[in-house]
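Worksheet for the structure shown next.
Note that this complex is displayed minus one protein chain, with the remaining chains in position.
Which chain is which? They are A, B and C, in the order written, and residues in each are numbered from 1.
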Amino acid sequence: MNTHFSHITTLRVRYGETDQMGYCYYGNYAQYFEVGRVEAMRSLGMSYRLLEERGVMLPVSEFSVHYIAPALYDDELTITTVISGLKGPRLYFDYTIEKEGKLIATATTTLVFVTKDTMRPIPPPNDFVNLMHPYEQEQ
Amino acid sequence: MNTHFSHITTLRVRYGETDQMGYCYYGNYAQYFEVGRVEAMRSLGMSYRLLEERGVMLPVSEFSVHYIAPALYDDELTITTVISGLKGPRLYFDYTIEKEGKLIATATTTLVFVTKDTMRPIPPPNDFVNLMHPYEQEQ
Amino acid sequence: MNTHFSHITTLRVRYGETDQMGYCYYGNYAQYFEVGRVEAMRSLGMSYRLLEERGVMLPVSEFSVHYIAPALYDDELTITTVISGLKGPRLYFDYTIEKEGKLIATATTTLVFVTKDTMRPIPPPNDFVNLMHPYEQEQ
Partner (left out) sequence: MNTHFSHITTLRVRYGETDQMGYCYYGNYAQYFEVGRVEAMRSLGMSYRLLEERGVMLPVSEFSVHYIAPALYDDELTITTVISGLKGPRLYFDYTIEKEGKLIATATTTLVFVTKDTMRPIPPPNDFVNLMHPYEQEQ
């Protein structure tokens, strides 16, 4: 029985990421999820930097986030990234953010493999498909 | 028959908002929608700045965006903000972004009225409810 | 007697640009000065976007800012940008930020004309030099 590929990374809320409510600004979570998925792909054996150098890009087409409790300045956050699916040119990620063991946010993104030349969708590179092979990819 | 309150604002993509793909970074749209709803509320007669000074805050609890086509550096974007609902402490907004008449993104947010003292949900202020009165608020 | 080319633009501090001190975060001024110089160049007749499309880039090599008083959420800021010099591949700008007629920040930047191919310094494009001709360029 396969399971999804999952990866954990941590980061600290920067001062410049807070807003005058004293919360981490809701728009800054997008960078946290990006860090989560880049590190997840790196640990799977796929450098996003090298992917781009090969002419393949992965823009985000859908992004959805549920804010449960605020992240505050200097909080250490644990981001769990799950590669939840790969279907045609689309790559799906699920995320959770926890602080001190408490769930504070969940999110999902859809990314699309495109070629740098035309920015049109393309099938995922074979080496990425092979790296994903041991893992479940229902969607 | 009532209709939803709707407001249009324009802004230009800044250089620092692009990423190395040449797109406006997906995380920066959150600020654009915030500009949209702040200006929508201002045109309705409600200053978000004054609301905070009265001890009422409006953190975002849900945020969802669909990216249809990229926004590029220096593009002038037209953001249409619709106040789509008010239900208990929750305030719902829908957004579209167009460039040169073409739809490039849609989004929704849910915000929650909270009191600054405890950050617990509260009913919307009466003056805001009155301002919303002429408009449809189904949700 | 010539004078420097000068341009005024206004913008409003966004919520996401504040920090938990309630100030506009010190790092966000860089974007404001960039808006100032892009609009200054546009009003002079030079689109920075078109410049890049012609293979010429203008990275910043020096940036210095003096924060006199805070910019707060929703403040409308007046940015005055002066093209203070052009010397070899280097382009110099001076900036002031005012709110309600009061000076709250001053800054300077040095930018360098480089060619996209090699990112090496190049002389400024002739059409830019011609646009600058009526103005004083001591440095």
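In the analysis below, a residue touches a chain if its C-beta (ideal position, glycine included) is under 8 Å from a C-beta of that chain, and two chains touch if they have at least 3 such contacts.
This structure is a prediction, so every number in the text was calculated from the model and none was measured.
**Student:** List the displayed chains that the omitted chain touches in the full complex.
**Tutor:** Taken over the complete structure, the missing chain's partners among displayed chains are A, B, C.
**Student:** With the full complex in mind, choose from C:Thr9, C:Asn28, C:Thr81 or C:Thr96 the residue touching the hidden chain.
**Tutor:** C:Asn28
**Student:** Who touches the missing chain here, C:Ile8, C:Leu44, C:Val65 or C:Leu103?
**Tutor:** C:Val65
**Student:** Looking at A:Ser6, A:Gln31 or A:Thr115, which makes contact with the chain not pictured?
**Tutor:** A:Gln31
**Student:** So that we can see where the missing chain sits, which residues of subunit C does it touch?
**Tutor:** Residues 20-21, 23, 25-31, 34, 52, 57, 59-67, 70, 119 of subunit C touch the chain that is not shown.
**Student:** List the subunit B residues touching the unshown chain?
**Tutor:** 15-16, 18-22, 25-28, 73
**Student:** Counting contacts across the full complex, list the positions on subunit A that touch the omitted chain.
**Tutor:** With respect to the unshown chain, the touching residues of subunit A are 14-17, 30-31, 34-35, 38, 47-49, 52, 73-74.
The working rule: only the chains that are shown with their structure count from here on.
**Student:** At the place where copies subunit A and subunit B touch, is the share of residue numbers found on both sides over half (same) or under half (different)?
**Tutor:** Answer same: the two copies use largely identical residue numbers here.
**Student:** Cα superposition of subunit B onto subunit C: how big is the rotation, rounded to the nearest 5°?
**Tutor:** In degrees, rounded to 5: 180.
**Student:** Farthest chain from subunit A, going by the mean of C-alpha atoms per chain?
**Tutor:** Following the centroid criterion, the farthest chain would be C.
**Student:** Calculate how many whole Å lie between the centre of subunit A and the centre of subunit C, each centre taken as the average of the chain's C-alpha atoms.
**Tutor:** 34
**Student:** Counting only residues that touch at least two other chains, what does the list for subunit A look like?
**Tutor:** 20-21, 25-28, in rising order.
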